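A single protein chain has been omitted; all remaining protein chains appear in their positions.
When the chains are written out, they are named A and B in that same order, and each has its own residue count from 1.
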Amino acid sequence: MKLKLHVNGAKHTVEVAPMKRLLDTLREDLALTGTKEGCGEGECGACTVLIDGAAVNACLVPTCQVEGAEVRTVEGLASDGRLHRLQRAFLDNGAAQCGICTPGMMMAALALPKKSSLEQIRAGLAGNLCRCTGYMKIYDAVAQFLAGEKR
Amino acid sequence: MPKKSGRDGGARRAKSRSGELRTVGHNVARAEGVEKVTGAARYIDDLVFDDMLYGATLRSTVPAGRIVAVEKDPQFDWTGFVFVDHRDITAPGRNAVAMITEDQPFLAVDRVRHQAEPIWLVAHADRARLAAGLARITVRYEKEKAQLDFETATEVLKEIAIKRGDLDAAFARADVVVEGTYRTGAQEQLYIETNGVIAQPGAGDHADGITVHGSMQCPYYVVRALRVLLGLPEAKVRVVQTTTGGGFGGKEEYPSVLAGHAALLARKAGKPVKMVYERHEDLIATTKRHPSIITHRTAMKKDGTILGIDIDLRLDGGAYVTLSPVVLSRAAIHATGPYRADAVRIRGRVMMTHTPPNGAFRGFGAPQSQFAAEVHMDRIAAELGIEPIALRRKNLFNTGDVTATGQKLHDSVAAHEVLDRALARHAIATKAAAKARGKTAAKGAVKGAVKGATKNGAAANGAPLRGTGLALFFHGSGFTGGGEVKLASKAGIALTKDGVQLLVGSTEIGQGTRTMHAQIVAESLGIPYDMIDTADPDTARVPDSGPTVASRTCMVVGRILQRAAEKLRAQLGDYDDGKSFKKRARKLLEARGTVEVIEEYERPGDIVWNDTTYEGDAYGAYAWGANIADIEIDPISYQARCTHFTAVIDIGKAIHPILAEGQIEGGTLQGIGWALYEDVVMRDGKMHNASLTNYIIPTTLDTPPITVEIVEHPYKNGPFGAKGVGECPIDGPAAAIVNAIRAATGKRLDAVPATPERIMKALV
Partner (left out) sequence: MIAAADLTVQRPRTLKQALQLLRDASAENQPLTPMAGGTDLFVTLNMGQRPSARYLDLWAIEKLRGVEATGKRGLVFGALATYTDCIESKAVHKRLPILVDAARQVGGVQIQNRGTLAGNIENGSPAADGVPVLMAADATVVLRSIDGERRVPLAAYYHGYRKTERRADELIVAVEVEVPDGTQRFDKVGTRAAQAISKVVMAAVGHRLAFGSVAPTVVRARALEAYVEAGGRDVAEAQRLALEDARPIDDVRSTAEYRRRVVANLVAAWLGGLDKPPRTR
């Protein structure tokens, strides 16, 4: 089936089965492999992308349901070779170690309310598992990013 | 760096100790950081090769049995499928995973010894067809009796003994003998990227060779395994590590098995074959931390002096030997904890069971044995009526003391210092937490978003039980005993016209290898960090630097690189800065074509080890750690929750403080997970909770604020004084938490994971 998708501000038409997971469509049909699969059961959040600004697990979304919606993935963060401030904050604070959870973690962080407290950061990232960092450096990065957003 | 704020944990960084150092001790930009935050980094599942097939594994569904027949459904359309079984492994190749012994086959021949054991391999170009086909192959077995419980198992895969002093005399002199038995459960490494490889026929100019790309810690282990499997010389085997999404030991030995499988399929098909496990398969088939049962008998003087320690330690090895002997060795050497005793006897055994082999996991046996040691210390303190801290202080290692293997601790002993610092940090954190609680209560605003999620509503009715627990521990850096000499690791530096390129087989798996090695070399050469490039971990290009395990990558391999840098510096002659370095480099390159300095491991002269008697200097240096856990237990659900955690670790020198803290925080949380949540439920010899829904690792909301302090007691043979950092942090948390539970409830648990079900049993 032909589906029209909006991803990272660009329009695409893909020929995919409508029940194909958004995750697979992004990775296989659009070559956007920055979105990762960690479990296929909506637990780890490595496949988190934004649909109309809301964080979702792309492993649990059929592609047909995002027709007409704006999908944003990690590839849509940096622009013109300049890192997004959130990416910068992840680098500065050592929030990315092995990096496999990082794209999903950043997308979930982007969906946080702008003035999130530490407790809200923790709650908002509870759907993203990281096995490397112990989360502390991720809080630092997100807090630094949000502090900048406030200004 | 921005000063941290916003969380009540936080890490203190050593300041002025860097002295004149310009790169080492500074938080330089992570080498492969930009790729990782932009999504550009290519992990194995992100790669697609032309004309590639997908591979899958037909696995046993019984724990022990004779294979009677493997049958394909004749109704199914098998067009385009490729099959491999043990008969496809032909001489001079051998059906044996080359590790310490060769008892484990790549593919079962006529018997299976555990659930999920590979029997056949299948490949197809279409993944859906592949899955459908796999479901149409059946194996008929004649079931055999399976030994699933290692505590009642009798077959010993490996046994070792450590003896020192006169144990009988020590027990005869004892005022009190304290005995206890402790158990730890299996733990899954749970890297977020599952195991995966792509095998491709041919290697360089050798059409009959093999190339494997994949997620792994030890490319040269994979080379060796492929050589044995395929009967190929080293020149015809090429292994390339792709960006690796976590390892923690779980990608130390297992990738050898998977690479072998993919290689067999690729050679039969004449095409590249990708095998990437889905999470369920990764959980049921790959290695876990060894479960343990450990009994301590301690001869004590009334005043709290340890006279003698007698330990019996058993690990569940699973069905094959794999790395269990060395896990056992590390477990045994660390089994006393960081305490001296004139008489020690440690008996260690690995038991065979009909379960998937257990294997490497951060800490490598030391977390199990030091869990027992530290919970036992609290038991001794209780039985003698001595303060647990005072008891520990009395027996803690000092410089000049001698370990169980007879190693005299010459320098870099920080056992007391980490304890002091942990107590100080804990006191500060406790004060801050009390103050914050007061503030929050007054404000009462921010709680909104997590109120429901962090707190059982019921807790309001019954106050939680609170407790604080302590654990002290140490961890030997590098391979045990003569291991490093046998490894004879190599690493080096190639001169380029813009700087240098590191030639090192150590892998970046998230811990910061590339960055840290580049810092060591930049500092040693006196050139800017950004003039250092690192060659891709491709065995066709980089030498064998030994496996990326055992907290050795900084202390051991970093030291080799440092020596290579010093040698290169001598060859270059005088230069002042990066610019003049480049001039000299270009000149030298013009004259010689290529300039490479490859150095090999050199045993520091003062290290002596006897592998038969298990005596001597087990490790060049030890990292030292102290943990303090604050926990509370909900009286309704019996769930223990860690509310704050203090970790102070001596690592000699933090080459990159943020990365080092990241190692400590991450290792600590894995330890907390092992202590409280992570439970591998086995049924009929197979992991029964093999999903991320049911195998529980900590989320953000389960993670306490972690206060970290790094102590730097330099080790003279480490680069800039550095020792190992990767593993030490996971040795303490389980004991600290179980000791805290004891403090909160007055009840002994003596086992992890301390699940609510277990705590309930202890309480009621």
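Structural remarks
Here, a contact is a pair of C-beta atoms (placed from the backbone, for glycine too) under 8 Å apart; a residue touches a chain by one contact, two chains touch by 3 or more.
Values in this document were obtained by computation on a predicted structure and should not be read as measured data.
Touching the missing chain, out of B:Q104, B:Q663, B:T699 or B:N739, is residue B:T699. Per the touch definition above, the residue from A:K20, A:K36 or A:K137 contacting the chain not shown is A:K20. Per the touch definition above, the residue from B:E278, B:E383, B:D530 or B:E596 contacting the chain not shown is B:E278.
Against the chain not shown here, subunit B presents residues 127-128, 130-132, 278, 280, 449-454, 456-458, 461-462, 635-639, 641, 677, 681, 688-689, 691, 693-694, 696, 698-702, 756-757, 760, 764.
Where subunit A meets the omitted chain, the residues involved are 16-21, 24, 40-43, 45, 48, 54-57, 59-62, 64-65, 108, 111, 123-124, 126-129.
As a working rule, only the chains that are shown with their structure count from here on.
Per-chain Cα centroids separate subunit A from subunit B by 28 Å. On the side of subunit B, the complex with subunit A involves touching residues 1-2, 4-7, 9-11, 27, 29-30, 32-43, 45-46, 189-194, 243-248, 278-279, 446-450, 453-454, 509-512, 658-659, 661-662, 665-670, 691-693, 697, 699-701, 703, 705-706, 708.
By the touch criterion given at the top, residues 27, 32-41, 43-44, 46, 73-75, 77-78, 83, 87, 90-94, 96-103, 106, 116-137, 139-140, 143-144 of subunit A touch subunit B in their complex.
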